[in-house]
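A short worksheet on the structure shown next.
For chain A:
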Amino acid sequence: MKYSYFPGCSLKATGRAYEESFLSLCKALDMEMEELENWNCCGATSFMSVEMGAAYALTIRNLAIAEKAGLDMVAPCGGCYGILLKADHYYKKYPTVHESAVKSLKTEGLEYKGTVRVRHPLDVLASDLPPRALRSKVKKPLKGLKVACYYGCRFVRPIAPFDDMHNPETMDLLLKTVGARIVDYTMKGKCCGGAMSGAMPNVAQEMTYLILRAAERAEADVVATACPLCQFNLEAYQDEIRAAHPDLKPIPVVYFTQLLGVALGLDATATALNRQIVPVEPILREKGILADEKKQPATAGV
Partner candidate 1 sequence: MDDKTIGNGSEEVRIGFFICHCGSNIAGTIDVEAVADYVRTLPNVVVSSDYKYTCSVAGQDMIVEDILKYKLNRVVVAACSPLLHEKTFRAATQRGGINPFFFHMVNIREHGSWVHQDRALATQKAMDMARGAIARVKFHKALEKRREPVRQSVLVVGGGIAGIHAALTMANAGKKVYLVEREPTIGGHMAMFDKTFPTLDCAACILTPKMSEVGSHPNIVLWSYSEVTEIKGYVGNYDVTVKRKPRYIKEDLCVGCLDCIDHCVFKTGNTDDEFNQNLSKRKPVYIPFAQAVPRLVAIDPAACTHLNGGKCEQSCATACDRQAIDFEQKETFEHIGVGAVIVATGFKPFDAHRKPLYGYGRFPDVYTALEVERLVCSSGPTGGDVVLKDGSKPKSVGIIHCVGSRDHQTNRWCSRVCCMYSLKLAHLLKEHTDAEIYNFYIDIRTPGKGYEEFYERLQEEGNHFIRGRVGDITDVPIIPEEEGRMIVRVEDSLAGFVRRIPVDMVVLATGLEPREDASEIRRRFNISCSSEGFFLERHPKLAPVSTTTDGVFLAGCCQGPKDIPDTVAQAGAAAAESLVLLDVGYVEMEPMTAFVTEKYCSGCKTCLPLCPFSAISRDEEKGVAVINPVLCKGCGTCVAACPSGAITQNLFEDRQIFAEIEELLVHA
Partner candidate 2 sequence: MPENFEPKILAFFCNWCTYTAADLAGVSRMKYEPTTRVVRVMCSGRVDPQFVLDAFAHGADGVLIGGCHPGDCHYVEGNYKLLRRFRMLRRLVASLGIEPERLRMEWISASEGERLQKVVNEMTAQIKLLGPLELPERFREWDTELHEETFDKEREVVASGQ
Partner candidate 3 sequence: MGNKPKIAFYWCSSCGGCEESLVDMAEAIVELSTQIEIVLWPVAADFKKKDIEAMADGEIVATMLNGAIRTSEQEEMARLLRRKSQILIAYGSCAYTGGIPGLSNQFPREQLLKYVYHDAPSVVNPEGQDPQTEFHDAGRVATLPIFSEVVRSLDQVVDVDYYIPGCAPNPELVLDAIHALLSGNLPSKGTVLAPDIALCEHCPRLKTKPADIAIDEFKRPHQHLIDPNVCMLVQGFACLGPATRSGCGGACLKANMPCTGCFGPMSNVRDQGAKALCALASIVAGTTNEEIDSALDGIPDPVGTFYRYGLAKSMLRRKVNMEPTLSK
């Protein structure tokens, strides 16, 4: 199994844990990820509302490059994934978008025929692996770990190629496969507030708070995410939120790929657990999933 891999900006910066854990996981599962050559910003920025034509051209350039590779294109970041799907759709549906993109691509000698299938790691891991491939590789089942799977928006809205728009379940199923207990709570598809964190931080933090509190009330040990924006937003502002809501306990927010990596027995570098703001290792040790601290080799800092 071979894919084109589109990291986007986050996975090279705040979401490095995602990239590291995802790529190690793929390696362990014999899925080859070939980073797209000369990729550019996915285009999921407010530039969309400034100059639509140019903004979509930016996105479609990535699709054009991927088309040359002839493989499915995996985009782990929710922002990237959503905008790539949307741009592909608009490119096919709206002549104005199409024309301006064709014109822009031409300047670089590129063209996009519209054949690229944009995929998310959740989709790829759930759909493409042979049955039981994941289960058979589990070395340290996440027994006793209560996980609140958090999906946010972009994998299923406005386009939902692989899961239910309102009640996504792919992550639940994957983590269940490796032994985790999935808690039921009603906020898994609600907005994380990320889009507001710059402009109206208090609003954003209020939204984040409701999600974290719901997870906490559902007795989750950890929140699992599949998007670097969600992950950052849910984890990085917990101190600020606590200023307004002292009742909120710190709760680690990890990537689902990190948890899968742990279950597959991958080492600390591969799972990038050291990059957490709210440490997750103590919980994993407490549950007996990770070995005791003493035996654990020291991990490098960020």
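Candidate selection criterion: all candidates are chains of the complex that A comes from, given by their letters.
Keep in mind that, in the parts below, a contact is a pair of C-beta atoms (placed from the backbone, for glycine too) under 8 Å apart; a residue touches a chain by one contact, two chains touch by 3 or more; residues count from 1.
Model, not experiment: these values are computed from the prediction.
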item	value
Of the listed candidates 1, 2 or 3, the one touching chain A in this complex	1
Touching residues (chain side chain A, partner candidate 1) in the complex	164-167, 184, 186-187, 206, 210, 213-214
